[in-house]
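Accompanying notes for the structure given below.
Of the protein chains in this complex, all but one are displayed in their positions.
Letters A, B and C mark the chains as written, and numbering starts fresh at 1 in each.
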Amino acid sequence: MTEKLTNAQIAWRAAQDIADGAYVNLGIGFPEMVAKFQPPGRQAVFHTENGVLNFGESPPEGEEDWDLINAGKKAITLKPGAAFFHHADSFAMVRGGHLDVAILGAYEVAENGDLANWSTGPKGVPAVGGAMDLVHGAKRVAVITDHVTKDGRPKLVKRCGLPLTGVGCVTRVYTSLAVVDIESQRFVLREKLPKLSLDVLQAVTGAELLVDGTIGDLIVPEV
Amino acid sequence: MTEKLTNAQIAWRAAQDIADGAYVNLGIGFPEMVAKFQPPGRQAVFHTENGVLNFGESPPEGEEDWDLINAGKKAITLKPGAAFFHHADSFAMVRGGHLDVAILGAYEVAENGDLANWSTGPKGVPAVGGAMDLVHGAKRVAVITDHVTKDGRPKLVKRCGLPLTGVGCVTRVYTSLAVVDIESQRFVLREKLPKLSLDVLQAVTGAELLVDGTIGDLIVPEV
Amino acid sequence: MDKTVSDLATAVAGIEDGMTLMIGGFGGSGAPIELVHALIDRFRATGSPEGLIVINNNAGNGRIGIAAMIDAGMVAKMVCSFPRSADPRAFTEKYRVGQIGLELVPQGTLAERIRAGGAGIPAFYTPTSFGTDLAEGKPVAEFDGRMYVQERWLKSDAALIKAELADTMGNLTYRKAARNFSPLMAAAARLTVVQASKIVRPGGIDPEQIVTPGIFVNRIVEVADAQQEEALMRAGVAYG
Partner (left out) sequence: MDKTVSDLATAVAGIEDGMTLMIGGFGGSGAPIELVHALIDRFRATGSPEGLIVINNNAGNGRIGIAAMIDAGMVAKMVCSFPRSADPRAFTEKYRVGQIGLELVPQGTLAERIRAGGAGIPAFYTPTSFGTDLAEGKPVAEFDGRMYVQERWLKSDAALIKAELADTMGNLTYRKAARNFSPLMAAAARLTVVQASKIVRPGGIDPEQIVTPGIFVNRIVEVADAQQEEALMRAGVAYG
């Protein structure tokens, strides 16, 4: 398994499923990259938990306004039509089902839709941020992740071993090898890298991959 | 019992207990009159449930702005430092204990602090408005009322017979004859009209009036 | 993204029989008269929508707006805090003969239930109404030695809202005390329809001054010289 998508390519693939005008929250870190890859002609409205709708890219270094940041504490800019609001209103948007999509990273995703992405166990300082709210709020919760951990263990699993972020919340996973939906508490394979055999993919996946109809080719440009 | 305070005089007496800078909600109707009688040098900030703080008197007829009204749907004006807010924030002020005083009318007040002021029984169309919220929100809930009903029955009673607005919520009652505190579920007489004997007052009161210390003279100017 | 629609009929399309409908306003302030009348026009032309559950602080005034909806026979039930307004004839007449239902809710609880609906909070506890007839049948609980009543969220199929400024993305401001329930209802409805005095381009409203962010709004129609319910009522106007 030498061939796999880069993080940017995973983000690109996820971005293709975001409709024009969708309200979207991108998790801190890797998921933030999704914003770069919106298809031409589509413009999503990005939400950040700390009280901004419709923010844009980072300003050039030296031009930061540190009162204008995103949930990852990075400096941002505003697009026309942006709005500020306080934290309770911000999480009313999240919890109240007003976001169309949340795209988050993962340590583990289970075939029942459970997600673990906030704690790697009892060591260190625990920190949860807005992840637990996002997984129970957005109309669609998607995950982007490498298909396996750095030491080669599956991140798509039968049941999560790490502390959960949310129960039965994830509906689609974009990985470095495949696009997998979660339906009726099972992984359903939608797309895979064209040269990758189903057997090899299954071998690096911690639970059974169902096939329901055609498996699409996961073809992503160099980005 | 020919001599008693007018409504305006009852309102005047209640107004004397409002501190400078207090945040105050006055119930619809008779209690609204309290605003007129603030002692010189004191300025309360009046709250209306429909989302205005620091409103002033009614504008002259013909100059009403019907987007600027109070809870009684009367046209109002703004004082400098006024603020608008939505209904959830308005009742956060009420329910969250941010008002110093609410002054309300009453059908009945019981010695245990129960108040009945929203329904005279099953006939007619019931309507409650913000009364039930106010009685459980303000730091001090006071009632202004005639001492007896139009047909002479006591309005200060042992237990309310009419549907309750709130349980154990009233701490002071200003009537046409007396000022009565409610302490430890008992009426404690604080002031009475100078010429009124305790016996006569007790006879038109539906529960025992305790005396705890001096009874002040309830002296109110012509207003 | 442009949420603007060209006319009132399009704005209220999709509001159908039996739906729950939140309507902004406190008395006449903030009442979206033109949207309500557009819905009445459709009912007169097609017989629909009827059997509506309408959520508003009041139950209509005079013979216009919600009162005219009630007169027309479109409303099965009102959810409100104060159905006795200056001129509550329309509601009172139907209520007395059992032709309209009423769920009476304390005003702050009404506001908080709608706020909860928009915020994804299915239930909360409030001291309001504890020990009264309006708490009958509701769960109660003690917290820190005080008793509270459990109340449930209110959501709706649609909301009709009157705003002052809107941008084409649905960001809104309100005018004075016309704000009242509208920001809460905008968030609690599946379909939020707004009449605004003026529609501006995105960026035409200072991001600091937006009261309702566009995420809560689905459709906007410009009604430049909106009617004021209180003025209509005092003039004795009847709709239709």
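The rule we apply is simple: a residue touches a chain if its C-beta (ideal position, glycine included) is under 8 Å from a C-beta of that chain, and two chains touch if they have at least 3 such contacts.
The model shown is predicted, which means the values in this text are computed figures rather than measured ones.
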**Request:** Report, in label order, the displayed chains that the undisplayed chain touches.
**Result:** A, B, C
**Item:** Identified contact with the non-displayed chain, of B:Arg13, B:Lys73, B:Arg95 or B:Arg172
**Value:** B:Arg95
**Fill in**
The one residue from A:Val52, A:Val157 or A:Leu218 touching the chain left out of view is A:Val52
**Asked** Out of A:Lys79, A:Arg95 or A:Arg190, which is the one that touches the chain we can't see?
**Response** A:Arg95
**Request:** Check each of B:Gly113, B:Gly137, B:Gly168 or B:Gly206 against the chain that is not shown and name the one that touches it.
**Result:** B:Gly137
**Message:** Residue by residue, what part of chain C touches the chain that was omitted?
**Reply:** 112, 116, 119-127, 141, 143-144, 146, 148, 152, 173-174, 176, 207-209
**Interface with the unshown chain - residue positions in chain B** = 20-21, 23, 43, 45, 47, 53-54, 78-85, 88-89, 91-99, 136-137
**Complete:** Residue list for chain A contacting the dropped chain reads 48-52, 65-69, 73, 84-88, 90-91, 94-95, 114, 119, 125-133, 136-137, 163-167
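The definition used in the following text is that only the chains that are shown with their structure count from here on.
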**Message:** Shortest hop count from chain A to chain B along touching chains?
**Reply:** 2
**Request:** Look at the interfaces A-C and B-C and say which one is made up of more C-beta pairs in contact.
**Result:** B-C
**Complete:** Judged by C-alpha centres, the chain sitting nearest the middle of the protein is C
**Message:** If I average the CA coordinates per chain, which chain comes out farthest from chain C?
**Reply:** A
**Item:** chain A-chain B separation of Cα centroids, rounded to whole Å
**Value:** 56
**Prompt:** Just curious, how far off is chain C from chain A if you go by their C-alpha centres, in Å?
**Reply:** 36
**Prompt:** Can you give the whole-Å distance between the Cα centres of chain B and chain C?
**Reply:** 30
**Shared interface positions of chain C, touching two or more other chains** = 115
**Prompt:** Which residues of chain B are in contact with two or more other chains?
**Reply:** none
